[in-house]
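First up is the structure itself, then whatever we jot down about it.
Removed: one protein chain of the complex. Kept in place: all other protein chains.
Chain naming follows the written order as A and B, and within any one chain the residues start at number 1.
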Amino acid sequence: MLKKLIRHRALPGFGLSMGYTVVYLSLIILIPLAVLFLKASTLSFTEFWRTVTDERVVASYKLTLWTSFFAAFINLVFGTLIAWVLVLYDFWGKRLADAIVDLPFALPTAIAGIALTTIYAPNGWIGKYFAAMGIKIAYTPLGIMIALTFIGLPFVVRSVQPVLQDLDTRYEEAAATLGANSMQIFFKIIFPAIFPAMMTGFALAFARALGEYGSVVFISGNMPMKTEIIPLLIITKLEQFNYGGAAAIAVVMLLFSFILLFLINVWQWKTAKKQQMI
Amino acid sequence: MNELVLEVKFVSMKKWLLIGVALGFLGLFIVIPLLAVFSEALKKGIQLYFAAFNDADALSAIKLTLVTAAISVPINTVFGIVAAWAIAKFDFRGKNILITLIDIPFAVSPVIAGLVFVLLFGSQGLFGSFLAALDLKIVFAVPGIVLATIFVTFPFVVRELIPMMQEQGTEEEQAAMTLGANGWQMFFRVTLPNIKWGLLYGVILCIARAMGEFGAVSVVSGHIRGLTNTIPLHVEILYNEYNFQAAFAMASLLTMLALVTLGLKSLVEWKTKKYVNGG
Partner (left out) sequence: MGISLKEVTKEFGTFRAVDNITLDIPTGDFTALLGPSGSGKTTLLRLIAGLEKIDAGTILLNGSDFSAKTVRERKVGFVFQHYALFKHMNIFDNIAFGLKVRPRKQRPSKKEITEKVMELLKLVQLEHTASRYPSQLSGGQRQRIALARALAIEPEVLLLDEPFGALDAKVRQELRHWLREIHQKLNITTLFVTHDQEEALEMADTIVVMNHGRVEQIGPPEEVYQNPANAFVYSFLGRVNELRGAALRGYLGNTIPNGDEVGYIRPHEIGLNRTLKGSSVPAEVSHVTKVGSTVRIDLKRLDLGHIFEAEMSTEKYRELGPVQKGDILYADLNHIVIFNGKNNTTQPVLENKTLRAAYL
């Protein structure tokens, strides 16, 4: 700690860069967001409460929450598996597979939306097989989940991958020499080590899914009470020039995201500290 | 067959099973959508593919997208470098909080990002009457699109640079100072060359996101054809008009940009790995 303090004093430009950072952050992010709260506060409490507990809004909150949760859960399982395969095994095309994991970060969400809708529509590449079985994917919550799975895919993989990479094979070897079998090694050594990263990835994917708009709006069908997500509802309120209502719904959603973000950060500081102690 | 051979067979079976499932998942969620974009775009032949761009609205959407990126990316790049300098090279109280604040746009729905600018500068907004008196238009005009894009792409460059600059420490900068370099010389000759690959990736990612942003821009744009439509918004209009081929043709442009971004990321990772191992 002391060493660190010493090292970081001599360089120039701290005041200038810090000042610029804080001013710019305030202008672009903090003040605009504060206005959101300001606008929501122009509503009386009963108005606010009525807006955010309206039947249609509540249905939308529920839909957004559970589709986001399940999409994040799918990513938790398959993301961990993909990270595992990418770190531990060698196979042809591994580098390519590793590279395309990030596509959802780079591909515009609207494009993901129309592509997924085309594939999962009743006459689409995949949708038609399900349609034959009587299962509709596009324009149902199932479709929303698929879109949210797509956009959240990189989070778990990229959280777990570095941890697995750092996990010293010596631990595993030591455990093996102590007579542990591969199941025991996985559950006693590897799983506890990657669990925090899995949860971080899950929470990030969850948070991202809650606010997602572009990829969902095409595939969801946007039917009130059934397939209408929160961001869409905000846009609907805006188009009706109901700014206060839009702000109220947005505030509730924002608070939820912030709590999630805060929990992720606290969790990360804590695990970082724990690992430092070891 | 003895037990060992059996076990080896089992292990390799398990391995290929896991690889199969992982690749199957990636294929289903990533490769098939990618193929869908290009196959739909080229469905009616290469001539119609190019014809999709030869349209006044399409061209103005491409132009507006480029203008938006050309303004927002440099602004966020400068901010990214400056903020990363303060955060990575100095110790101060509240650093964790500052990083969390910078991350806010990751946690905020793009729709909310657009909403806040409507609330600020819209006709009923905080500065609405003030802007109307000056006959200035921000929302449903280009400035609003740029502002929303800046908001959404705010953290990309800085988040790419912070871990990189932290890892590099400050010794090289200190050495440059003892050798008589002034602040700018130190920055341009020592700091910048050391972060150039991470910076390049951060900038490209920022460009890809700036050009592809949909939700936030959709809220502030007003969807005025030929005036306030960006490529993603134009894609939406074409798609909703059932002009799928043209919609996917436009979409393929941004998809290619996304693929270039991924390629560059791999390159950057390879380059920095070489650096770290060599240093």
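In this text, a residue touches a chain if its C-beta (ideal position, glycine included) is under 8 Å from a C-beta of that chain, and two chains touch if they have at least 3 such contacts.
Note that the coordinates shown come from a computational prediction; the quantities given were computed from them, not determined experimentally.
Colleague: Looking beyond the chains shown, say which of B:109, B:194 or B:252 touches the absent one.
Modeller: Only one of B:109, B:194 or B:252 touches the chain omitted from view, namely B:194.
Colleague: Given the contact definition stated above, which residue among B:96, B:129, B:166 or B:182 touches the chain not shown here?
Modeller: Missing-chain contact among the listed residues: B:182.
Colleague: Would you write out the residues of chain A that touch the absent chain, in ascending order?
Modeller: The missing chain touches chain A at positions 2, 5-6, 9-10.
Colleague: By the contact criterion defined above, which parts of chain B meet the unshown chain? Give residue numbers in ascending order.
Modeller: On the chain B side, contact with the omitted chain comes from 171-172, 174-182, 185, 189-190, 193-194, 275, 277-279.
Going forward, only the chains that are shown with their structure count from here on.
Colleague: Could you state the distance in Å from the CA-based centre of chain A to that of chain B?
Modeller: Their C-alpha centroids are separated by 16 Å.
Colleague: Looking at the complex, which residues from chain A come into contact with chain B?
Modeller: Listed in rising order, the residues are 4-5, 7-8, 10-14, 17-18, 20-22, 24-25, 28-30, 32-33, 35-36, 38-39, 78, 81-82, 84-86, 89, 91, 93, 95, 97-112, 114-116, 118-119, 125-126, 146, 149-150, 153, 207-208, 210-214, 218, 230-232, 234-235, 238, 241, 243, 246-247, 250, 253-254, 257-258, 260-262, 265, 269.
Colleague: List the residues on chain B that touch chain A in their complex, please.
Modeller: Touching chain A: residues 15, 18-19, 21-23, 25-26, 29-34, 36-37, 40, 79, 82-83, 85-87, 89-92, 96, 98, 100-112, 115-120, 122, 124-126, 147, 150-151, 154, 169-171, 173-174, 177, 183, 186-187, 205, 208-209, 211-215, 218-219, 231-233, 235-236, 239, 244, 247-248, 251, 254-255, 257-259, 261-263, 265-266 of chain B.
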